[in-house]
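Here's a slice of the assembly, chains where they normally sit.
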Amino acid sequence: MKLTHLDENGAAHMVNIGAKPVTQREAVAQSVLTMQPETLRMILDGTAPKGDVFACARIAGIMAAKRTAELIPMCHPIPIESVDIAIEAVSETQVRVVSTLRCSHKTGIEMEALTAASVAALTVYDMCKAVDRGMRIDETLLLHKTGGKSGDYHAEGAAAR
Amino acid sequence: MKLTHLDENGAAHMVNIGAKPVTQREAVAQSVLTMQPETLRMILDGTAPKGDVFACARIAGIMAAKRTAELIPMCHPIPIESVDIAIEAVSETQVRVVSTLRCSHKTGIEMEALTAASVAALTVYDMCKAVDRGMRIDETLLLHKTGGKSGDYHAEGAAAR
């Protein structure tokens, strides 16, 4: 087993996907933000109208997905076919971002999903940092992926979510 | 207290920093990756020459810092003056990314530091995902910041790191 992004000399390269077949791909990733309960109430309530904080984060995540290959050096450019970002409060102090991406291509779309979730979470941080600098982002991980030679993947315990 | 990125109608806007003085700013942020011990050994050992995985992640983090204002909708463009990304194994299964950024500007550089740490961590994920799809990124948070009207900030427990 080896890290395919490194050649025989250990030099980073963008691996050749030319011989791989085009298959339908899907990837679902998440990030979880933890904040003060007052911060979350402010987002959900009147003062900080929920609309625009979450709308802004969703849009930032969608736009970041399209720029994944510019950010992650060894990623291939991918013709993304859909992006959905769901953001919801999952407790009094936590917000969960889930991104779902699809494409038909020779390589997977996991990095796009992880980038979308991360940037959406960072955007929530940005919009609330003036009132809660101690917010943190955890559990950025791949929940599912389907398509491609390596087959399907489901994170342990992800079904329960 | 209110979310300054939203105006009186709850619409997102880029807040006016025109009247703020230019001050020297620093921000330090981190992300922590957890992976299989074999994955980390592969990064540190021969097969997966450490050089390029961490070099690639450091460079990706530095380059992402410069694009923060393109990714995070309400961020101001900032003339970044320095970026350092340190990446090291902190246990048999964990890698910690710490980013340190500086600028002289009317607004802070926290989002740049958080973006740099996040993208560096995502790059490690990308380069190792073929052997360990279950890697996860946690503890993306601001460790310190200095400069600006809101004063200094030190994450609780951050000194101990």
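The first chain written gets the first letter, and so on, giving A and B; residue counts start at 1 in each chain.
What we mean here is this: contacts are C-beta pairs under 8 Å (C-beta built on N, C-alpha and C of every residue); 3 or more make two chains touch, one makes a residue touch a chain.
Note that the structure is predicted; figures quoted are calculated from it, not measured.
*Asks:* One sequence, 2 chains in place: how many copies belong to the entire complex?
*Replies:* In total, this homomeric complex is made of 6 copies.
Keep this in mind: only the chains that are shown with their structure count from here on.
*Asks:* Just the number, please: Cα centre separation of chain A and chain B in whole Å.
*Replies:* 16
*Asks:* For chain B, which residues count as touching chain A in their complex?
*Replies:* Against chain A, the touching part of chain B is residues 1-6, 9-12, 42-43, 47-49, 51-53, 55-56, 59-60, 63-64, 67, 70-75, 110-111, 114-115, 118-119, 121-123, 125-131, 133-142, 145, 150, 153, 155-156.
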